[in-house]
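Here's a structure for you.
All protein chains of the complex are present and in place, except for one that has been dropped.
So that you can tell them apart, the chains are marked A, B and C in the order they are listed, and the count of residues begins at 1 in each.
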Amino acid sequence: MKAAIVYKTDGILNRVKKVLESLNISFELFSEPSEELENYDFIVSIGGDGTILRILQKIKHCPPIFGINTGRVGLLTHSTPENFEEVLKKAVKSFEVEEFPRITSHGILALNEFAILNRQPGKLMDVTIKLDGAEVDRLRCDGIVVATQIGSTGYAFSAGGPVVDPYLECMIIVPIAPFRFGWKPFVVDMNRKVEVCVENAVLIADGQENVGVDGKVVISKSKHPAVFFKKDRRIPELFSKVKGIC
Amino acid sequence: MKAAIVYKTDGILNRVKKVLESLNISFELFSEPSEELENYDFIVSIGGDGTILRILQKIKHCPPIFGINTGRVGLLTHSTPENFEEVLKKAVKSFEVEEFPRITSHGILALNEFAILNRQPGKLMDVTIKLDGAEVDRLRCDGIVVATQIGSTGYAFSAGGPVVDPYLECMIIVPIAPFRFGWKPFVVDMNRKVEVCVENAVLIADGQENVGVDGKVVISKSKHPAVFFKKDRRIPELFSKVKGIC
Amino acid sequence: MKAAIVYKTDGILNRVKKVLESLNISFELFSEPSEELENYDFIVSIGGDGTILRILQKIKHCPPIFGINTGRVGLLTHSTPENFEEVLKKAVKSFEVEEFPRITSHGILALNEFAILNRQPGKLMDVTIKLDGAEVDRLRCDGIVVATQIGSTGYAFSAGGPVVDPYLECMIIVPIAPFRFGWKPFVVDMNRKVEVCVENAVLIADGQENVGVDGKVVISKSKHPAVFFKKDRRIPELFSKVKGIC
Partner (left out) sequence: MKAAIVYKTDGILNRVKKVLESLNISFELFSEPSEELENYDFIVSIGGDGTILRILQKIKHCPPIFGINTGRVGLLTHSTPENFEEVLKKAVKSFEVEEFPRITSHGILALNEFAILNRQPGKLMDVTIKLDGAEVDRLRCDGIVVATQIGSTGYAFSAGGPVVDPYLECMIIVPIAPFRFGWKPFVVDMNRKVEVCVENAVLIADGQENVGVDGKVVISKSKHPAVFFKKDRRIPELFSKVKGIC
């Protein structure tokens, strides 16, 4: 078995190495994520949720990821610098994993969300939203977020979306700063096809990858999920952590 | 085949009878819904969404319902007094139906939602919310709504919940007037068990049935779904209608 | 000079007495607020914001109130059981006071808000709202809150209203659980006349006094303000405390 260690900072790197050595697992180090990560049996990420999202931007076929949180919220991570030794050992030994679907558009993948924003900050853009080809809304706003349930605690959260069960496969559609008396987030089955029609906008995947878009942006479930080591108390932890986002 | 006609008002009753007669279907009339409705092959409801919810309060085993909307929003209905003749004929001939899960608590069923409210209007109540036994929130509010996805356009809608895909099985947990700087609706898999701990409250199912509750209120998916004739354009119609709620 | 001490609990009563004695101020004790409080030079309230609101329900002409917070949030109070001795002495010596306007309806006064609620919990009521005689909104909801700026952290806060500067005289109109795709709180000059037209409702002043109402409820600024000892850092304290309401 061969592991990859992706680290944003190297403060606890030696301690991570020792854990893997104690498990007789060889490893390579990555200060920056790359496509090569697909070729490892699992990935240890030292950093925050952003580090994991950057890893995922590089890979289609995803080895199980184990996250050690050195960032802020850490909803995607499994452990802290204080407790990772024990948690990591246990995770690798049992090797129980779980998949979370990603969504795709324009050949890019996203675990959290696609944000479609006006190129010019502070200008309204006209947006039409379709579900499976049928128009469901038309509005003026700063942008649109189409998130997965995992992304319900990312940009969709900021834009006014609900907190969603990580195991309920769905997409959440939330406008950013809609110029409108009323609006609601929409939560839809992930097997639907979401179309967002805009002019001259930018599509941002998980706050990482940007691509210019003009016209129809189609977002749908990808066949390349993100894979993580299993986290036992994911749900109570999630709800407890989101209340602390302030 | 034997149909039941439940009517809130009798304005179009004769026209409904004629349609059934033309299809050679015998029928009985109900000015008030009752348990007996379980024994019919299908039910035609003349009224609004409230009439359908009242029908559902009376029955566990649900024959397919066809709704003719003489009320306001009509999200559960299939047709209007203008077009029901054609739509009803087509529905009965093809007899395509679809199920929507109900939730249950204290032996009562709800298609839209359970609302747990303080007995004394305008007084805060202390609420603890658990998911599958794990506490996920604790707050002071006027009440709590636990809705199905179908109920996302009912009381949960008023309380600040998202609009949810009618085919995405889930529960939506929304506080009513929470005394709190921040809050979010929670959307969770319907197979979870939601517990709401309150003191001296009232549990209201679909705005119809009331029962006093004190302590733990457990809400979970029922094995008795509501059954409706299939509606082709349910999703675009839903999103279009909710925008008109004003 | 003669003071009244209103106490909800008697834990620190003796310490309060000693402070007043040290200032050579005579006093009377009230375990329940009454109209007689109008006849004192100032009032010391031992309790929470609720205790102060109960005092204000009893009096039109309001002597300056000094609050020692033994409750939860304590936005109307001046001190805690830990620091009141010093703060109270200083307040009485300088005797700097400030007034906050109250609003009135049906012969009742409110410092925080009037809530107009359906008698039957969980039932929608039809509401029409007028400003200075002109209709500005019509909706279905559980109730309507009309608050002062001080009440922006009370029921209006729970219902979804903004946090308002305690020195900006205004009324905040917020629906409770409006059945509507969109809504906004309204913030209006306090010299306007707010009319809320409802059927068979209950009017609740500051969560204390209830009166049945049917038809037009007119709410306007009262000529009987609430009077408090001055609080130096009222604004930063307010914003800091509201963020802690959870």
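A few notes on this one:
Assume a residue touches a chain if its C-beta (ideal position, glycine included) is under 8 Å from a C-beta of that chain, and two chains touch if they have at least 3 such contacts.
Predicted, not measured: the structure shown is a model, and the values here were computed from it.
Only one of C:3, C:117 or C:164 touches the chain withheld from this view, namely C:164. In the complete complex, the hidden chain is touched by one of C:10, C:28, C:135 or C:199, namely C:135. Within subunit A, the residues in touch with the undisplayed chain are 115, 117-119, 121-124, 139, 141-143, 155, 157-160, 176-182, 202, 204, 207, 242-246. What subunit B contributes to its contact with the hidden chain is residues 180-184, 243, 246.
In the full complex, subunit C makes contact with the omitted chain through residues 131-132, 134-137, 152, 157, 161-165, 167-168, 170, 172, 182, 184-189, 192, 233, 235-236, 239-240, 242-243, 246.
By definition in this document, only the chains that are shown with their structure count from here on.
Homomeric contact subunit B/subunit C: same residue numbering on both sides for over half of the interface positions.
Taking the mean of all protein C-alpha atoms as the reference point, the chain centroid lying nearest to it belongs to B.
Separating the CA-averaged centres of subunit A and subunit B is a span of 34 Å. Centre-to-centre, using mean CA coordinates, subunit A is 45 Å away from subunit C.
Centroids built from CA atoms put subunit C at 39 Å from subunit B. With touch defined as above, residues shared between interfaces to two or more other chains in subunit A number as follows: 182, 184, 243, 246.
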